[in-house]
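Working notes for the structure below.
Omission of a single protein chain aside, the complex is shown with its protein chains in their original locations.
Our next item is subunit A:
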Amino acid sequence: MTRTGSPRDADRSSGGGAPSVVLVTGVSRFLGGNLAARLAANPAIERVLGVDTVPPSRDMLRRMGRAEFVRADIRNPLIAKVISGAGVDTVVHAALSAGPGSSGGRTAMKEMNVIGTMQLLAACQKSERVRRVVLKSTTAVYGSGSRDPALFDESMTPKDLPSGGYAKDAAEIEGYLRGFARRRPDVTTSVLRFCNYVGPRIETVLTRYFSLPVVPTILGFDPRLQFLHEEDALAVLERAAVEEHPGVYNVAADGVLMLSQAIRRAGRVQAGVPAPLVGPVGRFLRGTRVVDYSPEQMRFLNFGRVVDTTRLKERFGFHPRWTTVQAFDDYVRGRALRPVLGAERIEAAERTVLQAARMLR
């Protein structure tokens, strides 16, 4: 994965410096769009191209400023023309999609994720100018189970390979990127394995889950969760795009929250569902389109997952500004979630009981 002293190293004028033309995929979504906006605000970068199959919202387009939107499908070989035509030297692949609902079904999502990445990497391999590829991956590649170690570091592999869904896509895509890195050893490849994002603006399966008034959980299990603030996610992606950071990195905030604790912090009511009923309840919730819950996410809510971010801090040199708890609180405040069971009510009840106790004295 690391760049092994290639002949092209010498004639690379800018070395590990800022890129001149950056291509960002998946700009219609939160991370891609905002990353393009951040890169566009960097005067050292000549051009920023944003690619997606659907145009970003008007608001996002305005925020993207001088970044150019190219409506293209990365599954189509035409993407090679875009890359070579514009002389792209840095590719940030942020299009990996986790929710089948938002990408038109599981088959479409898989095709977009896997075939799209293959085409994109093929195009990168063809282009002489490309010298850096950044992949937005996920910590879901570690799976989730009862036999997992408490913390995963980058060198660990899952106990059971993900059998399907987003995690499997991500694992396959990482495999393609490794293959690409072998074929083009002169290109720096960075893989950023992100944990779940939260924040006032980002929309994910989990943010929708925590906004349910009654949050279904699996009875008798309380997984450990780790979050990353959306701004931290953008900052890491931006730094990976403009600096040299070869390798694989787990990206997550410090600290953990238990699922029950997160639900309480959001002022929601927890409803434990016995494990045998989890399947039907999950299907029902999927049917109502309230939350799009895939079996792998069910497993995640069963056992949770925490990753070790030592490498991110020491080698990448990034320290998340928000801890898991702060990021989650920011999400709760930013969404103005009206607590079903708020802190005021709890304190009021506490006062009432104490006053009653004083009366009795």
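Keep in mind that, in the parts below, contacts are C-beta pairs under 8 Å (C-beta built on N, C-alpha and C of every residue); 3 or more make two chains touch, one makes a residue touch a chain; residues count from 1.
Basically, contacts and distances are computed from a predicted model.
Q: Would you mind picking the UniProt name of the chain not drawn here, from "Ribose transport system ATP-binding protein", "Phospholipid/glycerol acyltransferase domain-containing protein", "Branched-chain amino acid ABC transporter permease" or "Putative transmembrane transcriptional regulator (Anti-sigma factor)"?
A: "Phospholipid/glycerol acyltransferase domain-containing protein"
Q: Of A:Met112, A:Val256 or A:Leu312, which sits in contact with the chain we cannot see?
A: Answer from the full complex: A:Val256 touches the omitted chain.
Q: Using the definition of touch stated at the top, determine which of A:Arg63, A:Arg208 or A:Arg224 touches the missing chain.
A: Looking across A:Arg63, A:Arg208 or A:Arg224, the contact with the absent chain belongs to A:Arg224.
Q: Need a quick check: the contact residues on subunit A for the chain that isn't drawn.
A: Residue positions of subunit A that touch the missing chain: 146-151, 153, 156, 218-222, 224, 255-258, 260-265, 275, 303, 306, 323, 325-326, 329, 341, 343-344, 346-348, 350-351, 353-354, 357-358, 361.
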